[in-house]
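Every protein chain but one is kept in place in this view of the complex.
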Amino acid sequence: MKAVGARLPRYDGIAHVTGRTVFVDDVRIPGTLWVKALRSPSHHAKITKLDTEPAERMKGVHAVVTHKDVPLNVYGHLSALGIPGDEPLLAEDVVRYKGQPIAIVAAESEELARAAVEAIVLSLDEQPALFDIRKAFDPDAPQVHHWGNWYPHFEAEMDRRQIRKGDIDAAFDQADTIVQGVYRPAAIEHVPLETQVCQVVPEPNGRLTIYSCTQALYFSMGVVAAHLQQPLNKFKFVGGTVGGGFGGKVDTATETMCCLLALKSGKPVKWRWTREEEFLCSSTRAPWHMEIADAVSKDGWILGRKMLTLHDSGAYCRFSPYGLTKHSFHHTGAYTIPNLSFDGYVVFTNRVPTTAMRGFGVTSVSFATETHLSRIAEVLGIDPFELRLKNANRIGDTSPNGVVYTDPSTVPTIQAIADSLGHELPGEYRAMTPAQREGQWLPDHLVSQLGNPEEH
Amino acid sequence: MNLTVNGVEREVESAPLTPLLFVLRDELEIESPKAGCQQGGCGACTVLVDGEPRRSCLTPVVTVEGSQITTVEGLGSAESLAPLQEAFTHHYAAQCGFCTTGMIVAAHAYIEHGGGEDREQIQHALGGHVCRCTGYVKIVDAIAAVARGDSFDLTLTAPSHDMTNVGGAK
Partner (left out) sequence: MTAAPEVLLPASADEAVSLFGDGTSVTVVGGGTIVMPEITYGRLTPTKALLLHRAGLDGVSRSGSTVTVGATTTVAALVGEAAPLGPCAANVADLEIRAQGTVGGNLCAGEGPEAPRGDLQGALLALGATVRSAGAGGITTEPLEEFLPKRSSRLVLDVSFEEPAAGAFAALDRPHAHTYTALAVSAVRTKEGAVRLAATGVGWWGTRLPSAEALAGDHEAAGKAALNDVNLHDDALASAWYRERTLPVLVRRALAQLEEAS
């Protein structure tokens, strides 16, 4: 592994600094048509009328596509992980978030494409909208999704991601105090400098060449093939040059639609989202609502954790069940808590569907756990570094979902932080290593959670 | 109308109100300035107009008739890199590369106007340029290095930055 630790120059560095890197929008193909989308102006409505004929009639408009043109309109992008499809590529009889695409047009200029979109006749019957995940469970809450207001298709058709470990009631009985907290990180936009963009060229041999900004070339290829019900070898994906993604360019939000327009018009098409579209209509990192109650002993052991998570998936589930699952596996963070009761829900609201963003599902609970530990330290009057080191993952400890830690880095990381801040640690904390627990670091209540790292 | 772009006089047919950005990209096929926001808010479209950095997405082409327009292609090439291009490469100041051309053009103007290696001054001069990938530290490193007159070994990248003092914490 000669490359590890070496200070290698970027292979694309010189292209970047000389302006030679070819992003999707830099590809020039004569005769390319402009794409614009008719997007829902309403947060939640039934579509009572959709007439694209006025747009189709316009001179210079080469194609208009609606759900009727899509061979498989609802396809679950993560159906291989057992997550059923729920989201239409183009809206059929209902719109569930402001900005949801209903129809797409390809025209000879940007101005013409915009005018064509405005010419489409759309009538909506407004429905009540839900924006607060906490209200999703009220009996009188608006119904957001055909599955109900939260995802019901976890394994064994459970309606939540659930983890039970050890004996939570005993832990709460034994505790000297219970420390509670509620954590609600807001949605975050990815804001890549390059907005969503795609170009599709219909080739003479019937194939489609797709210039895509996707972060996941083969994944997007599979999604497009499934929506279009075509074999993979019909598509030539050209990609890998992404002007920032951060998780927001996995949704395959433009490729399939551009393919449909290229097929219908017989011409190359390009869809470049405006910055406003990027802010208003692209998916975000999800907002979360987390409630934590930790049973703690007065000398700083965390005996048990009860946790409730509501994950705001927006109007459709996209990858949220997967994100919540990862969240649940990491809900104790860098620390070992032997008795657990976790319930997490993927909740639907009438917002833009949420998606992956750096550390999908886990950054939320890392934030909550670290803040909560600081709170515990304050309540107990214990040094926050010592509290963390005491409860830190050690070799042989097990995670919430039973994974045995073989090389956890919590202990040296916290020691390094203390060191860099000039925070003096007492002798036994300074000497601590990640080695398997023993002696004072192995109280009775941590024995039953131990696993064998050799067998991992 | 006529524009001089990177030293070459070009005849341009775009309508007078067309933003310079699209004249450069769509008509002249000079792709280095990017359409990041089309509102002047990101800096990715920055070019030099008579040596001064300007948002080409906000500039009607008729207002720069007769001006010297410089894009990054006019500063250097792979065969002959300008110091800033070498610095950005060596200091790993580009990740996705989308903001890079605008940054280099603005930095070029900063250095030409006598800008020095003071980090606050560099940040002030490039305050209108957004980068979502790098966290800006290495971009400032690269510009400071050029201001200092460093030379650059392009066979490897600069050593990792000591982050303890970057925010002026101590």
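Going in written order, the chains are labelled A and B, and every chain counts its residues from 1.
By definition in this document, a residue touches a chain if its C-beta (ideal position, glycine included) is under 8 Å from a C-beta of that chain, and two chains touch if they have at least 3 such contacts.
Keep in mind the model is a prediction, meaning the values are calculated, not measured.
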Inquiry  = Which candidate, A:Q143, A:Q174, A:T274 or A:S297, sits in contact with the chain we can't see?
reply    = A:T274
Message = Just checking the interface: what residues of subunit B touch the absent partner chain?
response = 15-17, 19, 38-41, 43, 46, 52-55, 57-60, 62-63, 106, 124-128
Request  = Since one chain isn't shown, list which residues of subunit A touch it in the complete complex.
outcome  = 60, 109-112, 114-115, 274, 276
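Note that only the chains that are shown with their structure count from here on.
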Remark   = Here the gap between subunit A and subunit B, centre to centre from mean Cα coordinates and rounded to Å, is 33
Inquiry  = Give the list of subunit B residues in touch with subunit A in this complex.
reply    = 25, 29-32, 34-39, 41-42, 44, 71-73, 76-78, 81, 84-85, 88-90, 92, 94, 96-101, 104, 130-133, 154-159, 164
Key: Complex contact set, residues of subunit A against subunit B   = 6-10, 12-23, 25-26, 28, 190-195, 242-244, 246, 272, 274-275, 420
